[in-house]
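Accompanying notes for the structure given below.
Every protein chain but one is kept in place in this view of the complex.
For clarity, chains are labelled A, B and C in written order, and residue numbers in each chain start from 1.
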Amino acid sequence: MRENMNEKCAVVGIFGHEEASKLAYFSLHSLQHRGQEAAGISSADGHKVHTIKDRGLVMKVFNEENLKTLKGSAAVGHTRYSTAGDDSILDAQPVFARYDLGEMAIVHNGNLTNAEEVRNALIEKGAIFQTFMDTENLIHLIAKSMKEHLLDRIIDAVQRIEGAFSLVFLSRTKMFAMRDRFGFRPLSLGRLPNGGYIVASETCAFDLVGATFIRDVEPGELLVFEEGKAPQSIKIYEPQPKHCIFEYVYFARPDSSVFGQSVYETRKNMGKELARIEPVEADLVVPVPDGGVPAAIGYAQESKIPYEMGIMRNHYIGRTFIEPTQEMRDLKVKMKLSPMTDIIKGKRVIVVDDSIVRGTTSKRIIRMLKEAGASEVHMRISSPPTTDPCYYGVDTPDKDKLIAANMSTQEICEFIEADSLAYLDEASLLRSVNATDESYCTACFTGKYIV
Amino acid sequence: MRENMNEKCAVVGIFGHEEASKLAYFSLHSLQHRGQEAAGISSADGHKVHTIKDRGLVMKVFNEENLKTLKGSAAVGHTRYSTAGDDSILDAQPVFARYDLGEMAIVHNGNLTNAEEVRNALIEKGAIFQTFMDTENLIHLIAKSMKEHLLDRIIDAVQRIEGAFSLVFLSRTKMFAMRDRFGFRPLSLGRLPNGGYIVASETCAFDLVGATFIRDVEPGELLVFEEGKAPQSIKIYEPQPKHCIFEYVYFARPDSSVFGQSVYETRKNMGKELARIEPVEADLVVPVPDGGVPAAIGYAQESKIPYEMGIMRNHYIGRTFIEPTQEMRDLKVKMKLSPMTDIIKGKRVIVVDDSIVRGTTSKRIIRMLKEAGASEVHMRISSPPTTDPCYYGVDTPDKDKLIAANMSTQEICEFIEADSLAYLDEASLLRSVNATDESYCTACFTGKYIV
Amino acid sequence: MRENMNEKCAVVGIFGHEEASKLAYFSLHSLQHRGQEAAGISSADGHKVHTIKDRGLVMKVFNEENLKTLKGSAAVGHTRYSTAGDDSILDAQPVFARYDLGEMAIVHNGNLTNAEEVRNALIEKGAIFQTFMDTENLIHLIAKSMKEHLLDRIIDAVQRIEGAFSLVFLSRTKMFAMRDRFGFRPLSLGRLPNGGYIVASETCAFDLVGATFIRDVEPGELLVFEEGKAPQSIKIYEPQPKHCIFEYVYFARPDSSVFGQSVYETRKNMGKELARIEPVEADLVVPVPDGGVPAAIGYAQESKIPYEMGIMRNHYIGRTFIEPTQEMRDLKVKMKLSPMTDIIKGKRVIVVDDSIVRGTTSKRIIRMLKEAGASEVHMRISSPPTTDPCYYGVDTPDKDKLIAANMSTQEICEFIEADSLAYLDEASLLRSVNATDESYCTACFTGKYIV
Partner (left out) sequence: MRENMNEKCAVVGIFGHEEASKLAYFSLHSLQHRGQEAAGISSADGHKVHTIKDRGLVMKVFNEENLKTLKGSAAVGHTRYSTAGDDSILDAQPVFARYDLGEMAIVHNGNLTNAEEVRNALIEKGAIFQTFMDTENLIHLIAKSMKEHLLDRIIDAVQRIEGAFSLVFLSRTKMFAMRDRFGFRPLSLGRLPNGGYIVASETCAFDLVGATFIRDVEPGELLVFEEGKAPQSIKIYEPQPKHCIFEYVYFARPDSSVFGQSVYETRKNMGKELARIEPVEADLVVPVPDGGVPAAIGYAQESKIPYEMGIMRNHYIGRTFIEPTQEMRDLKVKMKLSPMTDIIKGKRVIVVDDSIVRGTTSKRIIRMLKEAGASEVHMRISSPPTTDPCYYGVDTPDKDKLIAANMSTQEICEFIEADSLAYLDEASLLRSVNATDESYCTACFTGKYIV
């Protein structure tokens, strides 16, 4: 149960299906875990690009009636994580533009590291920016490119931007999908049952709409979707994969495959590795739901210590504005998580979680378990200490808020009042994801940034 | 009770008051009758322009908390009338832009007649448009102007646009207000109690915030508001006043003064003129509430026929989705308006309304009065037949929906089942508003468009 | 614009129409001015009594879907004015009961003066009360009556209660309507277009559903509605009419007839009487909208002083939670009412309102008119000073809050800062309503209570 690091968004593209916007809707629903603040879909019907976007969950923004106005056989969609800002509604996606070649809509997952520089250059040349999204750079770059055809302009544009981006562009007749050369953020390609195509941040979006996985869009690859043709692949950059390893640790849904591997399996592997390198004598392995479940299953399988559901997640959470009474400790955690007293009492418990960001939640969970009678609580984290912020599309707290950036593991252990605390080390983490080369970004654990 | 012609919006600007956004909020509330679909305010605090806009009434969009984030001593605001469109939230104002000179926000009441031409020219040169508002042209024109200073750029920009516009620009430190050379739409200047200034579409916005009327912004005039100085007046164009006469007929609130005259008085004058040129023997003068009230008072005073509240307006309107039963005729009108049966029964009634657009509402009202027992119903309209659509900022139906464009007065009279029908003629209308020259646009009655 | 005295509710009954609940719905909508807090309808289909009631306006509580579940050819409905209480939803009507004769629903407008006494007696005998409504007494009295037939039990029951009541009872097959012997609250009988019947608090409920007025239910009369028969009249009490004169002064809608006379006409008469007995030299007669409009029309007609719409009512009211700035005086009134400055400036104004309850609103209105430039403001009230609370179904403030109970007219005049203040006297008021005998309750002006 972490509340401090979050994916910033999800993208989806549908091409070649007469109910494209409806498929985009259901796909976005499957990707809701990547962003709950705003949702939007643009569709293209050959003549026009239609856009609807608003604050709220996918199911709230769209209804039978407004989906009908999103006509056409191609559509792109976006869900956004909450960010601060004067008027966040303006920062919802897709970003739409009319320009000299017609109309386009763009959805973007990632973070452009040279956004300010590019924007300032564009502004100097007379461009105006109407939002605070780095994605707005792209429509300017495309509009200002001297090339005649949209494809060439997109190629021009993506060569000007740096950082993390999984993008889907929609024109009135075509769709384009692109990943940065490092492939920071995931983007997969699938086939719709009727012959059309889908691209989406995670493969879990495929299942609901009946699509089958083809392959990932490659780092540095641009896919062009045109009516009546198979997607055309253009290699803009030589791939230098630096996949975000935190997708495996926490962001992606366990039923997705990202970067070519099952998320659930990699998480279980992390738990197994953790059991091997950080064993401890105990009676139970207990996950912090839901994030810690797969790693705890792995830890239990490897250690032969029984896996138990020692902490229950309450499904009727929501925020209460009623002040607790004096006696109610740790209300915030307890309204979401409950200790299974009968399981825990008198037992030595290994608690498995995916990461520790600020440490306060871990502290509350351990206190809760101790109050429920646990004789020992050993915390095991299925990733290395989170020491550095992310500049590639993840919402992280400032470095001074990251407990592992400011305390040793021993100090954290004392702070959270655990009997022992151990993390997975970087090498084991990489092993868990079957990394045979340097194809992952681990900057949040190491501070080694790519660019 | 007309539902078919509507002002498209209202603008307000506040300069030199430490609670500028709050004053903008209350002013917009007074201008709510000019647009109910969306509302927005931008404020400037010297360093930044802050914007909040959303669908809904002013009171719904803003609250204590979000108004507090609109810091600074200058603010501009806007309310918008409902228009069709894919995603109307994107078309709310203020329009905000970051550009080479910093940040700006613009609010606009009117309609640019060369919008498409200008936009196409801008797009050809690489500009991108993110909304469907003609107002977006302005931020491009300003951003692309080669002039060094914002003032000069605004002058450049407004010389490129044609049509109807009452505009307020906000930069991080200054405010600018401008009216087109014809002064189609109203814009008045007032003094705030503490020494600051307000500009607003109607003077009724002044009362609530305690401002006093100074004068109208002149046609073709640009007013520059800078800290510590009186507003500086720059004459961009020689005034060629063509004020929208329909502001007097219907749009403006009766407690406002626009174009230098009391709206209520001019409406009463119309009623008096109507009584003089279109008298009829009758027992009562009855207004269609609320639009027909002032003219009916004038008609009654001039004709000496008693003024009576023969039709009541229901304050709990709202749309019902319950199907009426067979017996319920004219449900739509009757849920809003009720006949005063005891007043009407056996009487010869003169019904006064401000205009007839499609004719269906008039027909229902007359039928309702007849069913209530009126022995005769004479319809008197305090404006000439509405025959032509407006291109200067008013939302009008197509010409083929305007009953007076397709039927003679006699035919309309038969259609609405009145015992007689008479309109005010153009000359009398102009007399009612004390027009001594050709200073009014009457195109919706005459088809004589200025440009 | 008064906010301090209010009707407590409205009742309606429909008998002999296959869409009875739908007619009840539309009738209640017409009676919405008598109560906005809760609404409910019960229908009877011969076998069962169905009930839906909830907080909110009629249009919010009911929808196509839930109205369909209210089957049957008879229905009773109720709207309720806001009252305090722990859990006000429980106090919505109709009151439903299953008892030895089957099922029944009751709606009630009025106030039982012996409610506590009856309730205590019932409780002593083992009854339980589940709400705080005096109406609950009735279902107990009916259930406990030893009579065999419902009609006889209703007769039993209504003889046990005292005070003000206009009641409609619904059993599974019949409907009963009853007024107390004094006829405090109105109740009229109408004929539906298809042959069925309607009873309603005001005749304005008849128009929308196409019903025609037959006559008032008489004081002390019980009407029995049975399938296939004309309503049967039973005289329970000799009528001793004491109609609530405040229905004429303020509560009833101007397009209704209550107690046999047009509400609008009686209000105009009050204004005429007021002009005769309390003349004053002035330039304009101005109503406080909407309550003061008919009396102001009457005052103007009688005095020959021009009637002007000198105060405008804003239709976009609603409550703001934004704190006003220092300069904004009388914000609460000004958001609802605006002075017509051009009309008022330099003029001697007669302001006509229906009553003064606490005096604070009158004070604000006068201050507003003075600030708008009125040279003199003469307040004229179309009823006598309100000195005493009502015990017959009207929500009045305590006596110590009624300004006329605590100050002389001269003192009130000074308090509200008027140049003169005059009320209608009791005799003139009675004359206005054509009272030839003592058939009206004027207790709120005189303290002379009937019982």
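The rule is simple: a contact is a pair of C-beta atoms (placed from the backbone, for glycine too) under 8 Å apart; a residue touches a chain by one contact, two chains touch by 3 or more.
A quick note: this is a predicted structure, and the numbers were derived from the prediction, not measured.
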Only these shown chains touch the missing one, namely A, C
Contact with the hidden chain, among A:K334, A:R367 or A:K401, goes to A:K334
Which of C:Q130, C:Q326 or C:T436 touches the missing chain? It is C:Q130
Touching the unshown chain, chain C contributes residues 50-54, 69, 86-87, 89-90, 95-100, 119, 123-124, 126-130, 139-140, 143-144
Where chain A meets the left-out chain, the residues are 17, 19, 22-23, 25-26, 29-30, 32-33, 36, 57-59, 62-64, 67, 192-194, 204, 207-210, 253-255, 257, 261-262, 264-265, 290, 293-294, 297, 301, 306-309, 312, 314-316, 318-325, 327-329, 331, 334-335, 338-343
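Quick note on the criterion: only the chains that are shown with their structure count from here on.
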The assertion on chain B/chain C checks that the Cα superposition rotation, as a multiple of 5 degrees, is 180
Residue numbers at the chain A-chain B contact, same meaning over half shared and different meaning under half, come out as same
Chain with Cα centroid nearest the overall Cα mean is chain B
Here the gap between chain A and chain C, centre to centre from mean Cα coordinates and rounded to Å, is 60
Expressed in whole Å, how far the mean CA point of chain B lies from that of chain C is 37
Chain centres from averaged Cα atoms put chain A and chain B apart, in whole Å, by 47
By the touch definition above, chain C meets two or more other chains at residues none
